[in-house]
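Have a look at the structure that comes next, please.
Removed from the display is one protein chain of the complex; every other protein chain stays in position.
Labels A and B are assigned to the chains in the order they are written; within every chain, residues are numbered from 1.
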Amino acid sequence: MKASSPSTDEKFQIGMLLSDTRYRGTSLQVITFIIFVAVFFWLVDNTLKNLALLGKDVSFNFLFLRAGYDINQRLIPYSSDSTHGRAAVVGILNTLLVAFVGCVIATILGLFVGILRLSKNWLVAKLMSAYIEGFRNVPVLLWIVMVFALLTEFTPAPKAFKGADPQATMLFFDSVAITNRGTYFPAPILNEGAYWVIFIFILSVFAVIFLKRYADKLKRETGKDFPTFLVSIAILIFPSTILFFALGSPISLEYPYLKGFNFKDGIHLRNSFLALTLALALYTSAFIAEIVRAGIMAISKGQTEAASSLGLRPNKIMNLIILPQALRIIVPPLISNYLNLTKNSSLAIAVGYMDVRGTLGGITLNQTGRELESMLLLMGFYLCVSLLISSVINYYNRSFQIVVR
Amino acid sequence: MRKSLFMILSSIILIVGGQAAFSGGHSVTLDDVKARGNLLCGVSTGAPGFATVDDSGKDVGFDVDYCRALAAAIFGDPMAVKFVGLTSAVRFTALAAGEVDILARNTTWTYSRDTDLKQTFLGVNYYDGQGFMVKKDLGVNSTLELDGATVCIQVGTTTELNLADYFKENGMSYEPVPTADNAESQQQYLAGACDTYTTDASALHGTRVNLENPDDHLVLPEIISKEPLGPLVRHGDDNWADIGRWVLNALIIAEEKGITQANIDSWKDTKDAEIHRLLGTGDDDILAMVGLPKNAMYNAIKAGGNYGEIFENNLGATSGINIERGVNASWTKGGILYSPPFR
Partner (left out) sequence: MSKIAFVQKNKIPPSPAPISEVGFIGWLKQNLFSSWFNTLLTLISIYFIFIILRDFIPWAWGGHWNTKSLRECLDLNPDVACFSVLTARWKQLLFGLYPAEEYWRPTVTFIFLILSMIPILFPKYFKFFWFSVIYPGLAIWLLWGGSIWGVGIVYIGLSLGIFTFILLLKLVSKNTVLAGIGALIFLIVFFMFFSNYLVNFLNIILPIALPPVESLKMGGFTLSLIVGITGIVASFPIGILLALGRQSNLPIIKMICVGFIEFIRGVPLITLLFVASVLLNYFLPPGTNFDIVLRVIIMVTFFSAAYMAEVIRGGLAGLPLGQHEASASLGLTYWQSQRLVIMPQALKISIPGIVNTFIGLFKDTTLVSIISLRDPVGLASTIRADQTWNGIYWELYVAIGLMFFIFCFGMSQYSQYLERKLKTDK
């Protein structure tokens, strides 16, 4: 009790629990808590009763049973003899793959479109705003379905590559085949010594990072520019290339070729994957473009004018004045759009892409009848991903936001 | 208070209730259905010939007509039924939760569905099997030549498991292309995104005749699985299961005996006692045992005709799908459709 409160000598009445501001907060919390717990137990109780009525139990054993179905795209070994648990992991990896690739493409496209949207070129600006409005205002499910249909209907079947006078040919010296079953790329084959080349390449990437740091330091201390770009390229290319030839080309490419019904070998990007990734990326890029545009526009004109009165050239103004400030506005909504993309990837079922919703929350749920357990696991997975992403946003906000008060 | 509050929301909320059914001569489900005034029947959201919606918004199809017959048996009115479209993923939970009274959604009768998922299958209204369709110019004449093929398949069905098992047994590899529904599979197959499309043979034949050039496509002779499709209800209400089962049987017997929608009224003077029992024109009222009116089966047959007529209208030549009767012909005509006697 606060002694300074003027009404301490007043006798305590039961009504004061609600009317007196000193107690109201606490009693409100207690009531809320009781209601919350009561509702929670009511739900659990209902669930248990219902399960008992249906003669079901809650058990996660199904994860260790044979799955019995096949998955076409798997990043880890899997067959129909594997367990439901493994199928779920395959699905999780597929979800993460789509999410990652989708985010990268969406960011590049979004930046590109967002900047072009501000172009002085009337036609380009109009085209970009048509792009943005078009993708933003049509449900993503429709885009997924339509991109999939586009990829299926307007690309040749593998059969078209057959025969002496084929209707379709492979691109880039017979190395890439675009078919309506997906796109086939050459796959790298790592022979003896390949790891050395990779190792050296990674080393040179680190060297470039150090170089950039050094250049920044040099710039801060002396004001001199260092030709970072050219030197970086040289560092990236030469050591690895020289070693590559010195070791006798240890990395070779395995080209896809047509055999039987399908193309064999090479890397196969299935249409379901391509359609889902592309549709999600296109859809999200429209949002990102708007974020980028808003971020750039939010930096007041005075900043640009002040910078140019200091004698900075336009690209320097962009790099040194506008972007660093705009990024602070752009990054948090950008990351939350990544989260949206990841969540939207759960629409994979529309194109038959086997993500975690398709395996754990789809076929497994359907074959085993374990709705409750599957949905719990599924939600748990998405929740983990989103908590991870939102903690990144919070970290970013804490570190980079201007502190007002 | 409950009652009154629900009354307020009565325009929105539908109380079905009572899945706590118990066995005996008395059916909770039947009482609920009667109290509600209509039957809730779970059908597919779109399976050609089995359940779909026509241009005027009317539900039509083979499964739909079975439910209409059941509604006619209970209420004397084939329109006293509401159709709940269900995807393959939600169908069993919808039934278990009491959202529908009966599920007639071309569902395969399997051991685990019957036992583990706590359902009762009422019989088989269509004997199906999983087949493969290929384009003729692929040059394939047997499923055993499909090693390495890309296969279009609908997700969430038993066909997925059959496919995996079949290719494994025969030491062949394949690449599945899962699709959401039949229409999607068909599109993928036609575009050549898969070499072959596998699903129930009935659907394959149905799809094939409606393609632009049916002769360019071939349904391979092998049937790799048994797919007995039939209606099902929840475990526990045996009387309700009996009603569903015997309406189906009545339709089959009617075809066997030659009773059709058109001539059903002319059987009053027949000497066949079974027909009298079936149509309720005799003295004994055996349908009272399950709580149905005496002329229930008469109404059921009158609703959409006998099994053969329903088949013909939805799947046969009249429908444009042109599926042959095959094993689904009555046992008197060389098929395996055989109903226990109505006695």
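FYI, a residue touches a chain if its C-beta (ideal position, glycine included) is under 8 Å from a C-beta of that chain, and two chains touch if they have at least 3 such contacts.
Here the structure is a predicted model, which is why all the values come from computation and not from measurement.
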Selected from A:A106, A:I330, A:I349 or A:I363 as touching the chain missing from the view = A:I349
Which is it among B:S142, B:S173, B:N210 or B:S266 that touches the chain not included here?
-> B:N210
Absent-chain contact - pick from A:N121, A:N191, A:S252 or A:S300 = A:N121
Sole touch to the unshown chain from B:K82, B:K168, B:H276 or B:R325: residue B:K82
Taking the full complex into account, find the residue in A:F36, A:F206, A:F229 or A:F400 that is in contact with the omitted chain.
-> A:F36
Against the hidden chain, chain A presents residues 15, 18-19, 21, 25, 28-29, 32-33, 36, 43, 46-47, 49-51, 53, 116, 119-124, 127, 133-134, 136-142, 145-146, 149, 343-344, 346-347, 349-350, 357, 361, 371-372, 375, 378-379, 382-383, 385-387, 390, 405
In the full complex, which residues of chain B touch the absent chain?
-> 1, 3-5, 7-20, 44-49, 52-57, 82-87, 90, 93-94, 97-99, 180-183, 186-187, 190, 207, 210-212, 319-321
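Everything below uses one rule, namely that only the chains that are shown with their structure count from here on.
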Inter-centroid spacing, chain B versus chain A (mean Cα positions, whole Å) | 43
Sites on chain A touched by chain B in the complex | 53-56, 68-72, 80, 149, 152-153, 156-160, 180-181, 259-262, 271-272, 349-352, 354, 358, 362-363, 365-367, 369, 371
If you look only at chain B, which of its residues touch chain A in the complex?
-> 19-20, 88-89, 92-93, 96, 116-118, 138, 147-150, 155-156, 160-161, 163-165, 168, 174-180, 184, 187-188, 191-195, 235
